[in-house]
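Can you keep this structure in mind? I'll have questions shortly.
In this view, the complex is presented without one of its protein chains, the others remaining in place.
Naming follows writing order (A, B and C), and every chain is counted from residue 1.
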Amino acid sequence: MNAQASSLTAQPGVTASYGRSLLGRIGFLPALLILVIVGMSAVDPQFYGPINILNILRNAAFLTIIACGQALVIIGGGFDLSVGAVVALASVVTAKTMGVIAASFPGNDALIIAGGLAAGLGSGAAVGLVNGLCVARLKVSGFVVTLGTMSATAGVALMITSGIPVYGMPQSFVRDFGRAQFFGLPTAIYVALIVLLVMVFVQRRTLFGRYVYAIGGNTDAAIVSGVGTRRHLVGTYVLSGVLAALTGILLTAQVGSGQASFGGDRMMLQSIAAAVIGGVSLRGGVGRVEIVAVSALFLTILGNALNLLHIDSRLQPVFLGIIMVVAVALDELGRRRKLRV
Amino acid sequence: MDISARPPQAAAAPPLLELKGISKRFTGVRALDHVDLDVRAGELHVLFGENGAGKSTLINVIAGTFPPDEGSFHFDGEEIRHLSPQRARAIGISPVFQEFSLVPSLTVEENLFLGREVSTGGVLRAGAMRKKARALIDELGFDLDPGRRVDDLSRAHQQMAEIAKALLGKVRLLILDEPTASLTERETGRLFELIAKLKAQGVGLIYVSHRMREIRALADRVTVLRDGRHIRTLDAARVTDGELVELMTGRRIDVLFPTIPHAPTEVAVDVEDLTLADGSVQEVNFYARSGEITGIAGLVGCGKSELVRAIYGLEPIVGGTMRIEGTPYDAPSPRESLTHGVAYFPANRVAEGLALSRPIRENASMTALDLPAFARFGLLRQGAERGLVGRAMERLKLRPPNIERPAGALSGGNRQKVMLGRALTRELKVFLFDEPSVGIDVGAKLEVYEFMKQLVEAGAAVIVVSSELPEVLALSNRLYVMHHGRIATELTGDDKTEQNVLASFFKEHLATEAA
Amino acid sequence: QEKWFPMKIYDSSSGTPKPAEYTPLAKAQKPYNICVLFPHMKDSFWVAVAYGVVKQAEASNVNMNLYEAGGYENLPKQLSQFDDCMAAKADAIIVGTISGAGLMKKFEEAKAKGIPVVGVTNPLPPNALPAANYVDFTAMGEVTGEGLLAQSKPDEELNIVTFPGPAGSGWAEAFNEGFKKAVAKNPKAKILGEKFGDSGVAVQLQLIQDALQAYPSMNVIWGSAPTAEAAIGAVAEAGRSDIKVISSYENQAMLDALNRGDILAFATQYPVGEGAIAIDQAVRLIEKKPVTALVQPIAAVIDKTTVPKVQMDLVLAPASWSPVYSVKAK
Partner (left out) sequence: MSDLDLASPAAAAPAERRATLLALAWQAALPIALVVLLLGFAAVDSAVLTPGNLVNIVQQASYLALFAMAQTVVILTRGFDLALGPTVSMVSVGAALAMAAGVAGGQEPGTVLLMGLAAGFALGAACGVFNGVVIAYLGVSPFVATLGSYNIAIGVATTISSGRPVQGVPDLFSWLLYGGSPFGVPAAIVITVIVGIALHLVLTRTVYGRALYIIGTNPRAAAVAGLPVKRLLVATYVLCSSLAALGALMMTARTGSGEPNLGGSLSLQAIAAAVVGGTSLAGGRGGVGTAVVGALFVTILSNGMNLTRIDGYVQMVVLGAIVIAGVVLDRLRLERRG
């Protein structure tokens, strides 16, 4: 078993063994989500106003994209603390690259945007590659490696920008991509949907997805069954890096500037929370991205609801914390039909 | 070595597998030391040796999991270098490992195809795989649902999945490392039929087991390993059990089971209408007396383990009453049970018994830390602990006798002794053994049985749950047979025969079918 | 940077602000080692302070080392950096505190060791240090409030939501208080809500989007610079061009936004000037020369009308300047 993955969660003393009933498979989350939606709609009509729904969906989209990558890493038995820093790095790298290309090829928007996107996604892939290689080659736990790269990546992002937002991206990038809408929905939602669909497909129908489950579920079994574990482990980290970078780029396009303040610890913790609340086991081997997306939506709606309910922003974390624990505890108790020690 | 009674074509052809001078060193341990081995097509070759002799290591080398440090490897007459697990499977070497190589969170079917998925361009072809999986399981005659997750399966079913996995695709050399350790008679029977079929098809087999009966029944040739060295390869037909055991251990062991003088006195544990939350045990009435060994036998998943686990407090109880020496004992918990003098020795020593990276001393005293002999006011008395555990381990002949080494450094049999050592660290009246001899070698088994004998002689109540029929039959004074969570029969004296046990499985089986 | 000085300031050493002009010494007598501590260097505001510090250190010909703590959540780190500065035997320490109250013990220690300390930019408890220069954040919040009232028509309803910044940071609370005090003077101005949150653009954006829904009548967004930056896009997207955006402090984005007409106004405390003055105060303390104990730059609201009049090189570092963390005396 992957030592560090099991470390994070294995609950001493209790192992839940439960049947794969529908509830066991999807958990309480969708029910809870519907409860919150119905409750909020009853309390505040603003909640189901079209703009509010758009806001929720867009913010959930950012979280979904980054949480999908995180979920994959966790399923593979790892942990990616560096995603928040990658969001920042990708943001500034994209903006900076666009600025540089724009200076040499003014007006050539297609080239500028393509270059920026490539650089941004590339930076995410690079961080993911470092994470993956350290985990797979040096056999260091993902938690520690990504803790290290988190610090280093954030440092590099700040070194590039000195903390000053990076401007100079072509207007078309911001207007036609970041803030554009198709059929009334912002781009980010489409991107998230595509990512989600691709990830669902990857998880269910591809060798890579299958191997990630196997590696997270029992690394030794995967090795003796002839699965190239290293390659696939590296793959999960690279994918997580790229998806985090994608989130960074979408945020950059929406805000209109490259910012080293994007992401950070907050986004990292949120992405893990979304994955874990969405049923991804920190022990590895278990989890589905579609439930993770539901959980991302749940967390986003929760934040939105607390704001709409005019709850003092200093007290909001208290509510958020309690609801989070209660949601997961309910889920856990629901699954624990049979106690085994 | 002389060869006889061999299919003529096999004798003429070069051996299927030929290993020469294989060595393998782990940090500080020489697990294999210039071992030779040859396996012919259509023969079953038994690897025999004590715990830690290097059998599993040799198998891992053959399966491509560990590269050997030196030695040559020929398969089908061809020299093979840099064998990887993939390559091994591709040339038809199929291992069934001692430690399961299944991924618990995947389904049986997904596990069968792990590493060999049917795919086009990285995309899985689920339909094709499902069809193949069903065909294979049907052919094997296993009662196994390919869609179930492995962690929902009992250990026996996991073992079936493991065997099915090895038989998927082209097999030329099948390796079975203690495949029957968690199978009961019926599945074992199925497996033996299968082995016969494979042999007839010219498949070579390597088989590891500590059960003499199986070796007798199956082996064509036997290779004995001791301390990582090749001792001898013998023709199975021309060697006696005694000789094999002597070769293996370097000493004579005459009897496999000691004679136990049962002298039952009062009832130590009894349960009435016991029903468990998960339904694995239903309305069971059962008692065990001091001074005798009470056995529990039964098919896979019949709930025999669950029964003793419930008594100890590891399974939630929903109905019935339980008494210890006549006083009611409800809502048991491990801690309570120990203070009441009830101890449980789990079947899975790695998962439930030992903290492998901690010293033997700590593992042995784990259950006794609440006693004043080991700790006062929450402070450990380490000197006393060292003395008490040291003496217990001496009495059990722990090898090597150093109690400060991590428990993970011990062989299977010695790990079992550490568990038994716990029985000597506190006053106990009832001993619940779940599969006490699983995975341990003949010598160690005898020591465990001797230990039980001493307990019974000292007036304790011993309950043995075992899938190995000869073992429970030989050890127990009274034997319960369980079926589908209920007690099917209770056998004593001359009724306690293999035929009667099997018949009661069968009778019950017919009854349930009819109902 | 001769053209920076003399700079118009308030001399608040006596407790009451008196208009004055500040002129630094020409050159330090010796190349002293001056240690500078900032909460972070993650926005152009602190880069502007650093610019002032670096330019003045070069002018005064002193050695300067600048350390940043990585953000307002890292008070323990700043305390350690302060210790490190003392251990490195700095001749003087300039500190932009994460929490003024939180560094009081360090100030006492430095005093005991005879190391002069100068406070820059972030407010301190009264008489905490021999010399400091900062605007009162509450006062600065007030200035922005007054600027808002001045820019609105007398009978205009102002439905305001404030986005002060991170709860618990101290400065966010102080700004907010001053702003509320100022707008309370106008009965038509109502504070609908106060939304604290991390001072990143992404977090602020989400808060604003939610506020647009939660407070449909909101027509003024007042908050930190990242708030204003996030608000520009969110307001445009929601089609609410009627919403006025005001920022409580300055950065490059604010200046650009003002020039584009995206925001109504922002406040400035002349951070470049603050940085420069801090170096001079430190040199004066080391050389035991007369020093203005509390310099307060005159905070101003910059809007379309005042932009041409403001000396911009005291507000922000030139876009081409990239931060330098140390200066070596020649």
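One rule holds in what follows: contacts are C-beta pairs under 8 Å (C-beta built on N, C-alpha and C of every residue); 3 or more make two chains touch, one makes a residue touch a chain.
Since the model is a prediction, treat every value here as computed from it, not as a measurement.
Trainee: In the intact complex, which of the presented chains make contact with the chain not displayed?
Mentor: Spelled out, the missing chain touches these shown chains: A, B, C.
Trainee: Among B:Q201, B:T265, B:T321 or B:Q382, which residue is in contact with the omitted chain in the full complex?
Mentor: B:Q382
Trainee: Can you work out which residue in B:T107, B:S209 or B:S337 touches the chain that's missing from view?
Mentor: B:S337
Trainee: Consider the whole complex, including the chain that is not shown, and state which of A:D44, A:E290 or A:E332 touches that chain.
Mentor: Checking each option in A:D44, A:E290 or A:E332, the one touching the absent chain turns out to be A:E332.
Trainee: Can you work out which residue in C:P24, C:G70, C:G96 or C:P271 touches the chain that's missing from view?
Mentor: Of the listed residues, the one touching the omitted chain is C:G70.
Trainee: Going by the contact rule already stated, which one of A:I37, A:L129 or A:M324 would touch the omitted chain in the full complex?
Mentor: A:M324
Trainee: List the chain C residues touching the unshown chain?
Mentor: Where chain C meets the chain not shown: residues 41, 65, 67-68, 70-77, 79-81, 83-89, 98-105, 125, 166-170, 172-173, 196, 325-326.
Trainee: For the chain that got dropped from the picture, name the residues of chain A it touches.
Mentor: 1-4, 6-16, 81, 134, 138-141, 143-145, 147-156, 158-159, 218-220, 265, 269, 272-273, 276-277, 282, 312, 314-322, 324-325, 328-329, 332-333, 336, 341
Trainee: Mind pulling the chain B residues that touch the left-out chain?
Mentor: 26-30, 99, 314, 333-335, 337-338, 344, 346, 350-358, 362, 366-367, 369-370, 374-375, 378-380, 382, 400, 405-406, 408-409, 422
Here is the rule we use: only the chains that are shown with their structure count from here on.
Trainee: Centre to centre, using CA atoms, which chain is the farthest one from chain C?
Mentor: B
Trainee: What whole-Å value do you get for the distance between chain A and chain B if each is reduced to the mean of its CA atoms?
Mentor: Going by mean C-alpha positions, chain A sits 43 Å from chain B.
Trainee: Between chain A and chain C, what's the gap in Å when you average each chain's C-alpha atoms?
Mentor: Whole-Å distance between the two chain centres: 34.
Trainee: For chain B and chain C, let me know how many angstrom lie between their CA-based centres, rounded off.
Mentor: Using C-alpha averages as centres, the distance is 72 Å.
Trainee: Spell out, as numbers or ranges, the residues of chain C touching 2 or more other chains.
Mentor: none
Trainee: Residues of chain A touching chain B in their complex?
Mentor: That would be residues 17, 19-20, 204-208, 210, 213-214, 216-218, 220-227, 281, 285-286, 337-341 of chain A.
Trainee: Contact residues on chain C for chain A in the complex?
Mentor: For this pair, the touching residues of chain C are 40-44, 46-47, 167, 193-203, 205-207, 209-214, 216, 226, 229-230, 232-233, 236-238, 251-253, 256, 322-323.
Trainee: Under the touch definition given earlier, write down the residues of chain A that touch chain C in their complex.
Mentor: These residues of chain A touch chain C: 46-47, 49, 51-52, 55, 59, 158, 162-165, 167, 179, 251, 254-257, 259-264, 266-267, 303-304, 307-308, 310, 313-314.
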